[in-house]
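What you see is the complex with one protein chain gone and the rest in place.
A, B and C label the chains in the order they appear, each numbered from 1.
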Amino acid sequence: MATKAVQEKERVVVRFAGDSGDGMQLTGNRFTNATALLGNDLATLPDFPAEIRAPAGTLHGVSAFQIHFSSQDILTPGDHPNVLVAMNPAALKTNLHDLEKGGTLIVNEDAFVDRNLEKAGYQSSPLDDESLEGYQVYRVPMTSMTVRASEGIEGITKKDAERSKNLFALGLVSWMYGRPTDVTVRWIEKKFGSKPPIRDANLAAFKAGYNFGETAELFGVHYEVKPAPAEPGTYRNVHGATALAWGLIAASVKSGLPLFYASYPITPASELLHEISRHKNFGVRTLQAEDEIAAANMALGASFAGHLGVTGTSGPGMDLKSETISLAVALELPMVIVDVQRAGPSTGMPTKTEAADLLMAMYGRHGESPLPIVASYTPANCFDAAVEAARIAVKYRTPVILLSDTFLANSSEPWRLPEVADLPNIEPAFATGPNKDGEFWPYIRDEHLARPWAVPGTPGLEHRIGGLEKEAEGTGNISYDAANHERATALRAAKVARIAEEIPELIVDDPDGDAEILVLGWGSTYGVIQVTARRVRDRGKKVATAHLFHLNPLPRNTGDVVRRYPKVLIPETNTGQLIKILRAEFLVDAAGYNKVQGVPIFGEELEEEIIRRLA
Amino acid sequence: MATKAVQEKERVVVRFAGDSGDGMQLTGNRFTNATALLGNDLATLPDFPAEIRAPAGTLHGVSAFQIHFSSQDILTPGDHPNVLVAMNPAALKTNLHDLEKGGTLIVNEDAFVDRNLEKAGYQSSPLDDESLEGYQVYRVPMTSMTVRASEGIEGITKKDAERSKNLFALGLVSWMYGRPTDVTVRWIEKKFGSKPPIRDANLAAFKAGYNFGETAELFGVHYEVKPAPAEPGTYRNVHGATALAWGLIAASVKSGLPLFYASYPITPASELLHEISRHKNFGVRTLQAEDEIAAANMALGASFAGHLGVTGTSGPGMDLKSETISLAVALELPMVIVDVQRAGPSTGMPTKTEAADLLMAMYGRHGESPLPIVASYTPANCFDAAVEAARIAVKYRTPVILLSDTFLANSSEPWRLPEVADLPNIEPAFATGPNKDGEFWPYIRDEHLARPWAVPGTPGLEHRIGGLEKEAEGTGNISYDAANHERATALRAAKVARIAEEIPELIVDDPDGDAEILVLGWGSTYGVIQVTARRVRDRGKKVATAHLFHLNPLPRNTGDVVRRYPKVLIPETNTGQLIKILRAEFLVDAAGYNKVQGVPIFGEELEEEIIRRLA
Amino acid sequence: MSEGNGQPEVQGNGQAAQGVALTKKDFTSDQEPRWCPGCGDYAILSAVQGFMPELGIPTHQMVWVSGIGCAGRFTYYMDTYGVHGIHGRAPALATGIATARPDLSVWVVTGDGDALSIGGNHLIHTLRRNVDIKILLFNNQIYGLTKGQYSPTSEEGKVTKSTPFGSLDHPFNPVALAIGAEAAFVARTIDNDRQHLTDVLRAAAAHRGAAFIEIYQNCNVFNDGAFAAVRDKQSGAQQNQIRLEHGNPIRFGPENEKGVVQRSDGHVEIVDVADVGEEAILVHDAHHVDPSLAFALAHLSERPTGPTPIGIFRDVPRPVYGEAMERQLEAATEKLGRGDLVKLLHSGDTWDVP
Partner (left out) sequence: MSEGNGQPEVQGNGQAAQGVALTKKDFTSDQEPRWCPGCGDYAILSAVQGFMPELGIPTHQMVWVSGIGCAGRFTYYMDTYGVHGIHGRAPALATGIATARPDLSVWVVTGDGDALSIGGNHLIHTLRRNVDIKILLFNNQIYGLTKGQYSPTSEEGKVTKSTPFGSLDHPFNPVALAIGAEAAFVARTIDNDRQHLTDVLRAAAAHRGAAFIEIYQNCNVFNDGAFAAVRDKQSGAQQNQIRLEHGNPIRFGPENEKGVVQRSDGHVEIVDVADVGEEAILVHDAHHVDPSLAFALAHLSERPTGPTPIGIFRDVPRPVYGEAMERQLEAATEKLGRGDLVKLLHSGDTWDVP
C-alpha cells in the first residue's frame, strides 16, 4: 500500500483521555514503553480521577495520561498537548482547554451519543457545532471499527471486543508517530496469553488502529521523532514510586541490613508498600500496620534490632508519625521516613500533587527535634534519594525524612541504570564490644557525633535507651541535669548540622557566571526550572539555576550562592516554605513563585515570571 | 518577752527544700498566701522531683519551693535565694549551690544522721566540716522540737508529730519575715478540722517554730518587708494553670457557649483537666479521652455541635493532635488547643519547663494549614490568654493554639481580679437561617472571611462539611478544581492574616525612645525581660522591650518595631524559634539569647547578655 | 437537651419540627453518590434513607459522622447535619457531638479499615462508654478507597496489592471484638437484605447508647463475592443465614432442619435438629446481661463462608454516657449552685488594695 509522507518533529506532547473504564493509563504506559525503546527522551504524567470507579461517562470519571517525547532531552511532561485523544464527550470536555491552539484532536465518534453528551453536560454535540473550530479534528468511529476488527474471533463477546478500543487508539497514535509495534504486540500476547479470545481481540484492535492510520484518507502525513542523544548505557523507563522502592532495596543490599518496611496504606504512598512487597526474595520484610503510628514504631523497633527500618506515608500520616519520629531523634537510631506529599490540608485532594510538607519535616515535632531531610527531584532521582537517605540514617544514627510528591511518584522518565558497584557504600559498623573500661556506654559518640549501634544478640552490649533526656555523651542514663539537657540538645543539633561537611556543595548552573537572577528550587520543580531556564536563555536572558537535594542541613555554600545573585526566585508548589528557611538563615530578600493547584508548575508560567522579574 | 530588732528589707528570696515526703510545696504555698495577704508583690516557683515518690532522703527525691517577695513590684521568682531552708542533707546538697554568697541557711539538724548523709552522698556531715563556710548557718533541731511541741496532745503518734516539722519551719520563717500568723492558723484549723490530733500537732509545730524564732538566742534580728504599692482592687494569688482554666470558663460564660474540655492526662497539662472538672456547676463538660487524638476529635465534635470545644495537652500530645487540628483548619470551626510546653524532644523532661513548641504550632501540620497562635506570658495573664484564644476561635471560626509552659503553669503571682463586665464579649452569632436564595451554604464568608456556624438542631441549615478540599467560597461542596484549591488555600491564610487588623499593636517600652537595643520576647520570658531591662537601665544603659502576646498573626507594627532598632535581642527557652519567624518575615538580623536547661532564664544571665550586646 | 448549651431557640424549633411526617426524599442530599457501579454501599444508603422517616426525628436533629474510605462518603448523601472527619476518628468526633448534645440523633458510618485498623481504639472505647451513637460498620473485608489492600477482617493468606505473597494476619471477628469491648448492642446484617437491615437499624435506634452494627458489604471491584455464601441466593444464602431472634430457638436451613446447641465446654455448635431433638436447641437470649452466649455465637462461624449468624447478638440496657454527664452537671449545680464567675474569681483568699 502507498506509504504516506513522513514529517520530522523534535518534540510532541500527546494526551490520551477517556473514561476510567477505558484503560487510558494502560494505553499511555504502552505508548510510553514503545517510545522509550525507540530511544526518545520522554516524561509522562497520569491524571487519575479521585473516585475508584466513578459512574461511566461522567466528568469526574475521566482518566488521562500525558506523554512528552522528543529527540532532545526534556524534563517535563509538557504544558499543552499537541495531540489529544478523547474517547468520550466527558474526556473532551475536561481536557480540550489544555490542547494547544490548532492542535490535533482525535475523538472516538461512536461515543458521542446523547446519553454521554448529556452526562458531560453538552447541550449539543461539539462535533456538530463550532466549538471545535481552531483545532484539527479527526472523527474516528473507534468502537465500531474495533468491534468489526474482532469479528470472527472465537468466543469473544461484543462487550469484550468493545473493551479493546483503547488498543485501537494506541495503534492509531503509534502509527502517527512511527512507534515500533512489535513490543506492544509482545506485551499483549504475554498479558492476555491465558485468555486467547481477549488476546486476539486486543491484537486485532491494535493492528486495526495502526492500519486505519496507514490506509484511511483521513491522515495525510505521519511523523517521526528521532531518538534523543543520550549517554551510553542501559536505560529503562521508571516511575518515581518504583525508583524509590528500588532505592530502598539497593540501600539494603549495599549495607547488608535487611530492609524492614512498615507502612499503613495511603495515596500516593501505598505504591511503595506494593512494590517493595513484591521483592521478598531480597529478604525484605513488609508489614501493613494498623495505623501510621504503629508503622513508625515497628520500623523503629526493627532498626533497634539491627534492620534498616523504613516507614512511608503521605501528609496526614506524617502528622501521626511525628511523636515517634521525635522518639527516634532521642534514641538516635537509623530510620528513614518517606513522605510522598499530596495536596492538603487535612484529607485535601488525595490524588493531587503539592510539596507543602517541608516546614513540617523541619519543625513538625514538639521540642527541639532536628533531623536530616532529603528531597528527590526527578522520578529516577527517587532511587538516589532513597539510597542517600538510608546512607545518612545509618552513618549518623538518625531518623531521616525523605520527601517525594505525587507528581514524582506517578510520572516516569528514562533512567540510565547505575552500576551497583558505583552506589555509595553503607557501613552499619555495629558495635561489637565494650567501649568504656570494659563497659558499654550507648551514648559515647564518634567523630561525627554518631553513637554506637549495638544490636540485640551481641553479648556484653546489653543496654537500655529511651525517650527521657539522658546523659548524652556517655552512659545514656536518664538525666534531669540542666547543663546536660542543654548539652544534649546542642549535640543532637550539631550532629545533623555537621552532615553539611560531607555532602556536596550546591551546584549552580550559570553559563556565563553573570546571571542577574538565580532560580533556586527543591523537589519536583527541577524539571520545569531547567526547561524554563533554557527557554529564557534562548530568549537571550541570563538566568542561573540551582537545586537543593539536601534540605537539612543545607549544602555549606548555600549562603554564598543565594547572596551572590541580585535576585533570587524560589518556585514552589506551596505558599512559600523553602523561602522561609532561606530568608531566616541568610537574610536574603528571595522572592517566591508559588502555585497551589494540585498540579505541577508549567514552563510557560515560570518563564513569564522570570522574564517579569528580570524586567 | 523582749521583742527583737526589726530590720527593713525591700526584697527577699526564700527557698524551702526537703524530701518529697516533707511537704515543702504545702509549706511554700502557705507562706505565699500569708505573704500575698500582707500585700507584698511576689512570684513563686516550685521544683518537683520527677518521680512520684522517690525513696526518702535521696537526692532525686528532693522537692523545693521558692518565693520572691518584695515591697516593690517584681516579676520573677528570683535567681538566688537569700534564705535556704534545708530539711535534710539531700535538700542541702542539691540546693546549696543556688544560695547567694553569705546567704542564710537554716537546716533541720535532726535530719543530719549518718543514713541520710550517706543517701545524699556526704562523706562527712557538712555541718561539721568547713563546707558551709561563707554562709550564715542556723542549725535547728526541728524534728525533735516539733515532737516536743506536740507532747500532751491526745492520740498523736510520734510519727504524725514528726510529720508536722514542715510547719515548724513555716512558723520560724514566718517570724523571721513578720508574716501574719492568723491566716495560717485558720488554714490549719480548716484543713485538719476532721482530725483534731493532727490539727493540734500542726498548730503546735507552727507556733513552736514561730516562738523559737522569737525567743531563741540564735536569731538576732528579724525583718520586715512592707506591702508593695499596687493599683486599687481585689487581689488573689494565682497559678498559671488555675488562671488558664478559669479563663476558659470565663470565655464560656461570656459567650454563652458551654465549655467542652476533652483531654488526655499529661504533665503539666493535667492540672487544667483537674481544675476545670471541679466546676461542672458552670455547665462545663470534661471528658478524659482514651488518647490525645480522641480528645481533639471530641472537642472538635463538640464545637460542631455548638459548644466551645477545647483540648489541652503538652508537647507529645500536640504531635498526636496535629492531624485533627489540620481537619479543624479545613472545617473552619472554633476550637482552642492548649499546649502547656515542657522540655523535649520525645518524653524529654516531663516536669521541666521549655518553650520549644512555637514552630510546631506554626508549621506542625501537613500541607498549608495556618491558624492563629496566642501565648500567655505571666501566671495571671494565662486567664486573658484563654479568653483571647476563645474569642478569636469563635469570631473567625478557626482552631487557635494557646501556648503556655511548665513555668507559667506552676508558678504564681498576685492577680488583680478583673471585672467580669470588662471582659471581652464573645458573640457566637450562630447561623439562624438560609444565606443564599433560600438555601444554606456553609462556606459563604463574612467580612472577616469567617464562615457561618450552623448548629445541629437548627431547622433548614442541614449541611455536610469535611476534610476534603471544597468550594471555599460558597457551597463547601467537594472540589478538585485547581483554581479553587489555590483560592481556598489563600482564603484560609488570609482569614488568619487579617486578624492583625484588629489585634492591638505591639507596645514598645523605650523610656527615652532612643534605646540602642530592643529585647523582644514571647511567653514566660516576660518577667525576666522586664526585670532585666530595669536593672540595665539602673546601670545607665538604654534598652527597649516589647513582648508578643499574638504569635500568629503578628501585630501589624511588628516589622516597624524590629526594624527601628539597631540591635534586636530575642531571649527564648529554646534554640531560637521566634527569631526564625522574625528573620524570615522582616529580614532583620536579630540575635537570640537561648537557654535550654529545663529552667527559666535568670535575670543576671540576661543582664550580662544585654550589657555584652551593648558593649 | 440541657439548658445552657447555647442555642435554646434552636432546640425549640427542633421540638416544634418533631412529628412532622418525613419521606425518604427528606434524607436525600443533592450530592450524587460516587461509588463504583454495583457497590453494596448503594443498597445500604437506600435502605437507610428509606428507614429514617420512621424514626420521626427531624433531619435537623440528626447528625451523620464518617471517617475516610468509600464508606465514609456516606455522610455527603444524607440531607442531615454531617461531618466527614479524618481516617478512623469518627467515633471520637461523634462522641463529642453526642456528649455535648444528647438531644441529637448521632450516626456513624465507617469501614473495616477505618473502624478496626486505624480507628480500633476509638471504637472499643466508644462501646465501653456506651455513648449514644449508632455505628454502621461497612465490612467489605478490604481497603476500597485505597484500591485494594487487605484489612483487619480479610482472611489469612489473602493476596492483595500489599500482600502479593498472601497476608499473614489473623483477622478480627468484629462482633466478638465489640462484645469483648463491653458493647451493649451488637448486631450483624447484610447490605442487600433490605428487610433485615432495616429491622436491625430499628432495634439499634431503639437501643439507648452505643449500637454496633456490622454490615456485610460487597466491594465488587476489589473483593467481589466475599460474602457470597451468606449474601447471594445462588451461593446458598438460604442454607447459610442463621437468623438470630431473641426468645426463639436458633434454627436455620430451608426447612429449619439445622439448629444450634450449646456444649458443656461453653462453645456452641451446629447440629441436625433431628439428631438432638427440638428441645435441645439453644434459645437465643439477646437481653442476657452476661455476654458469654452472644460471644459464643459470634464464634459459631469464623468466616462468612458457611453458616453464619446474622441479627442481634446482644441488646442490653446500660447507662448512657451523655445523659449521665448531663445528670452529673445537674447534680454539681445543685450541690454548688449555678456557676457564678464573679464568685469563682473571688473564691479562696483574696485581699483588697484601697
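Heads up, the rule we're going with is that a residue touches a chain if its C-beta (ideal position, glycine included) is under 8 Å from a C-beta of that chain, and two chains touch if they have at least 3 such contacts.
Please read these numbers as outputs of a predicted model, since none were measured by experiment.
The chain that is not displayed touches the following shown chains in the complete assembly: A, B, C.
Only one residue in the set C:P33, C:G50, C:G180 or C:G306 touches the chain that does not appear here, and it is C:G180. Although one chain is not drawn, the whole complex shows that of A:G220, A:G438, A:G457 or A:G540 it is A:G457 that touches it.
If you put the hidden chain back, the residue from A:V113, A:L218 or A:L417 that touches it is A:L417.
From the set A:G233, A:P434 or A:P511, the residue in touch with the chain omitted from the display is A:G233, counting the whole complex.
In the complete assembly, the contact with the undisplayed chain comes from B:Y264, out of B:Y264, B:F383 or B:F586.
For subunit C, the residues touching the absent chain in the complete assembly are 117-121, 124-125, 128-130, 152, 165-166, 168-173, 176-182, 262, 264-268, 285, 288, 290-293, 295-296, 299, 318-319, 321, 324-325, 328, 331-332. Mapped onto subunit A, the footprint of the missing chain covers residues 33, 36-37, 39, 183, 230-237, 246, 249-250, 253, 255-258, 260, 262, 279-285, 287, 289-291, 293-295, 297-307, 309, 323-324, 327, 331, 416-418, 420, 428, 430, 454-468, 477-478. Contact residues of subunit B toward the unshown chain are 51-56, 60, 264-267, 270, 273-274, 277-278, 280, 286, 288, 290-292, 316, 346-347.
Everything below uses one rule, namely that only the chains that are shown with their structure count from here on.
With centres defined as mean CA coordinates, subunit C is found 43 Å away from subunit B.
One finds 40 Å separating the Cα centroids of subunit A and subunit C.
Residues of subunit B in contact with at least two other chains: 293, 323, 327, 331, 466-468.
Among the residues of subunit C, those in touch with two or more other chains are 68, 86.
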